[in-house]
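As structure tokens, the structure follows; a few thoughts come after it.
Every protein chain of the complex appears in place save one, which is left out.
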Amino acid sequence: MSSLSLADAGATERSESARTRPQINVPLGLILPPALFVIALVGLWAVLSATGVIPRYILPAPDAILNEFIRNYPVLTKHALATMGEAVAGFLIGNIVAVVMAILFSYSGLLKDAFYPFALISRAIPIIAFTPLLVIVLGRGQPPVIAVVSIAVYFPAFLNMMRGLASADVDYHEMLHTLSASRWQRLRIVDWPASLPYLFAALKVSASIAFISALVAEWIGANQGLGYLVVISSQYFKLPTLWAAIIVAAVLTLLLLAIVVILERLLHRWTATAAEL
Amino acid sequence: MALQTEAIAKSGSLSWPGLGPTARALSSRPRAVLAPLAVLIIVLALWQGLAASGAISPLILPSPTAIAGAFAIDGGNLFYHAAYTTMEALSGFVLGNLLGLALAVAFLYSDLSRRTVYPLAMAAQAVPIVAIAPALILWFGNGMAPKVFVTVFLVFFPMLVNALRGLRSADAEVMELLYTLSASPRQELVMVRLPASVPFLFNALKISACACFVAAIVAEWIAADRGLGHLIVLYGSQYRMPQVWAAVLIGTVVSMAVYGLVVLAEARLAPWLTRQRPISD
Amino acid sequence: EDLQKLSVVLGYVPNVESFGPEYALKMGFFKEEGLDVAVVPAGQGVDQVQMVSAGTVDIGISNPELILAGTAQGGKFKVFAAEFQKTPVAMTCRKDSGVEKAKDLEGKRLGIKTPAKPFADLFMSKNGIDPTKVETTTIGPNDISVLIAGRIDCEVTTFAFNEPRLIEAAGVPVNVFSFGEFGLNSQNDSYFVQESFFNDPAKKELLVKYLRAEIKAWEAFFKDPDAAAKFMVDGGFTDGLDIDQQTYQAQKQALYMKDALTAEKGIFWINPKTWAETAENTFLSKVTDTKIDPTPLLTTEILEKVAPPKM
Amino acid sequence: MGSSSRSGGLTIRDVGMVYRRRDQVTTALTGCTLDIPEGGWASLIGASGCGKSTLLRILADIVKPTSGVALVGGVSPAEARSARTFALVSQQSTMLPWRKILANVELGLEVAGVDKAARRRSAEEAIELVGLKGFEQAFPSELSGGMRQRAAIARALTLKPRFLLMDEPFGALDEITREKLNFELLRILKETSATLLLVTHSISEAIILSDTVAVMSPRPGRISHRVEIGFGHDRTNAMRDDPAFGAYEAELRHALHGPASSARPASHPIPAFAIH
Partner (left out) sequence: MGSSSRSGGLTIRDVGMVYRRRDQVTTALTGCTLDIPEGGWASLIGASGCGKSTLLRILADIVKPTSGVALVGGVSPAEARSARTFALVSQQSTMLPWRKILANVELGLEVAGVDKAARRRSAEEAIELVGLKGFEQAFPSELSGGMRQRAAIARALTLKPRFLLMDEPFGALDEITREKLNFELLRILKETSATLLLVTHSISEAIILSDTVAVMSPRPGRISHRVEIGFGHDRTNAMRDDPAFGAYEAELRHALHGPASSARPASHPIPAFAIH
């Protein structure tokens, strides 16, 4: 830390974990650096494409993809909506199940003893092995995709919540213990607030997993969605379509992340760090 | 009832020591071993019954005994491919986590890098591997490299997010102490931020202990001539389901073993995390 | 009136290869037969043999190798029609690689999709190619960019009228080696159901109605393949179909669907000789552990009732 | 003195406590015995690390003694805890950092299921009593050390417990605030006929607030001395002038520091007492 920052550097440090950090009120300052960076990257990409360093049969030039967006946006929109629905539904289901499971495990020794290993193992199984089964049980279309997303997404939240629910300072627990608080009160008053930083870290991870797993699942068992579009367009070597679909997926991922970050700020003001993004 | 006298790991994950010292767990807390064992036996029995009843096609779900049979027929081959995948997965695990941690540290000290690179790292997570596989093969050839790349790619992000959060979780008072001691940023990192982030770091390691195998297998699934992913595709295309499930099972067991190692490492490296709570009911 | 439900899973993503089911559906031919048909598109990751064996769909359209492999693993199927008399499966090579005949493959680089590995080996051994002299790499399921980039000289497997066209469109001329001419013929896109389904007389009757309606669609295809391609592209069954490629495919495909047998018996006829060859190859390539006699699998009973046009 | 018709006070009988950490064993308490009748006021004084907090934590059912018996109101600490008969003010004045002061003070009543309006009222009263009015909406991190300590006292007071277990509750307070709170505490004890066990480092505070002062000696911690304070329960600040007060002080000092130190806390045996 430079001596220039003087005391307010210390104050900033303090705010990071225990206090509200002053919000950066200039959205421009928030948006500008990444925007400039993206513009620079696209420029580089255009140059590399034009000079043939990036072959077009791998990654088309930016203008080809832009053209694809203009020409083909109804198709992209249709598939994007399908994927978004699946990813968001899976994200919600997976995370809610994870949180509920973590809570049950944290407060019931028997449940935890009996099922914790399986909760772990389920993540270690490659979901691809599941997909045909899911397609057969749930039929083709969105349900198996949502199931795959839920399974892929639950793990970070589950693990982080198991940890977060156990993370509260022992002193707090001793206090509640002497107050003879019920399990529910311990959860509500201490463990839940203490676990929020863990939960939000997990939600950010799973926001990214949600879309990739929706895409992979669509690749296997769907007839719509960006993953399907990726497969179809790769089967017919339509690279502009393929990359347009990828870009849409990436943007949607960022959108979901942004929602998580905003939620974090709203729900958890006392530890939220400004400008996570 | 008040506190139990033997230290009970505070963190939930600690008290189930993975595939580690089962014997010790059995002697100190038999339920932690017997209960899952009971669940396992019930599940296997139902599964066997279901498969035997013919309700589920053997081209979809083989019986547990058939899977066990696959090991007998094809064990050597399975283990050869599993070793290959393990090498890819572990390389990706190590490199990906180091990358994630390094990025988190960079983001911590450079706001600009965080604001520019973080969204892109996030967006990159949404790029389906199918789509970039041809590019990977083109650039990295067709050996382990592209698989390790995919694994790194999928592993670094959980570490990045958790590490970033963990590095910021240091207690304000402790940060103040280091500040008044005029610690350098590096000292602050090594002495406070990293230790404070240990619970988060281990969670990321646990997430990726499983994810690295899934990632390596998916990468092999696309184009590989070796590894469990290759076996799953090849055997799958021939409907040799017991072998497919055996390959899946090996992958699962090996990644659980890695998970168990992470758990053991955590208990070793972070003993202060085990301060015990009073047991209220 | 009461329509009877029936479902069919296509052999691939909807394209002119599956013109029959899609056109019959669109034109109401199935309805005319009293059928309510659900057409399930396929493509990457969809396995028709598994779906039929699990009862998820009634009719599957798939490759004989897969139907035989499924049979070897305990599936019980009945094959009642076949789209192709000659397999469209092919090896595609860059013209500039100089591979003009099979033997030329020696000293060249061959890209192999994982499921095609056993057949690639068989292809080489059947055609006197020393596999140790061929540098092989595994490629992705839809990967033609490696070939375009020149990292490999040839790849298996491709469809004769699909990938070659795409590769040439990217500026790389190719030679195509149709597997049928190299001892690996097979009746691709064979139509099959579970044996129990076929053994139910009421259901068997549905198959007759189904095939009758589909054949009616195929008659339209043969009248005007170009229009069929246009129908598939405009129908929006698959996003991103290309009219030029589909027109090309339609014209080529017709040649693969007809031969002496269909001229004598009718299109979609089942050729036991081809099946015997495929069964032999499936065994030789170790995809099945035993040599399967395909005869009990095959039936021309439905075809005989439908009496497709002889072309 | 102080003992009432109710079932019992605080009983500590032959309590021992051994902490095991990894390789090492710390014997924090051995053979501690102490009885405080219902309604009685007792203080615990002793050197740092001698086991005072441990004893309180045993009574509060946070740790279980490795030997001996502790009773709170005639029942085990666990039962007393379930019945919510005691309140503990812990040494580190624990506040939930994400709750504002008002919510932190309300916490005890909230856990006990008291309705919102009533607990708000109690909390506001207690906050006023400890001199924190105006800081209801501050987070704990925005208070000074002494203010946080007072908030913790306020939380315990809202509970109107039968037994008050306080671990150096006034340690971070200046003399005036401390004395004011001492007398507020006395008033409340009398109003509610509560039993008090107080850990303190101030001998005079111990005398002012107690019927019985127990002196603990360290390594291993045990109760080495007991001084009964004969002031009855009507206490005024004037009792400091009572010659008895000085005598008690001397006795306690003596008990704490050994025979030579009864005049002042000065003459304990440290090597270089007067520094050139």
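The letters A, B, C and D name the chains in turn, as written, and every chain counts its residues from 1.
Just so we're on the same page, contacts are C-beta pairs under 8 Å (C-beta built on N, C-alpha and C of every residue); 3 or more make two chains touch, one makes a residue touch a chain.
Since we're looking at a predicted model, the values are computed, not measured.
Within the full complex, the residue among D:Q91, D:N104, D:T158 or D:T195 touching the omitted chain is D:Q91. Residue-wise, the contact with the chain that is not shown comes from D:R150, picked out of D:R81, D:R119, D:R150 or D:R222. The hidden chain makes contact, of the residues D:G68, D:G171 or D:P220, with D:G171. Within the complete assembly, residues 19, 21, 23-24, 26, 45-49, 52-54, 91-92, 131, 137-139, 142-147, 149-150, 167-168, 171-180, 183, 186-187, 190, 201-203, 234-238, 240, 253, 256-257, 264-268, 270, 272-276 of subunit D touch the chain that is not shown.
Interface with the hidden chain, as seen from subunit B, comprises residues 171, 173-174, 176-184, 187, 191-192, 195-196, 198, 270-272, 275.
The rule is simple: only the chains that are shown with their structure count from here on.
The chain with its Cα centre farthest from the Cα centre of subunit D is C.
Subunit B has its Cα centroid 17 Å from the Cα centroid of subunit A. Each of residues 60, 130, 134-135, 138, 172, 278 in subunit B touches at least two other chains. Shown for subunit A are the residues in touch with two or more other chains, namely 18-19, 55, 58, 132, 136, 174, 176-177, 180-182, 219, 231, 234.
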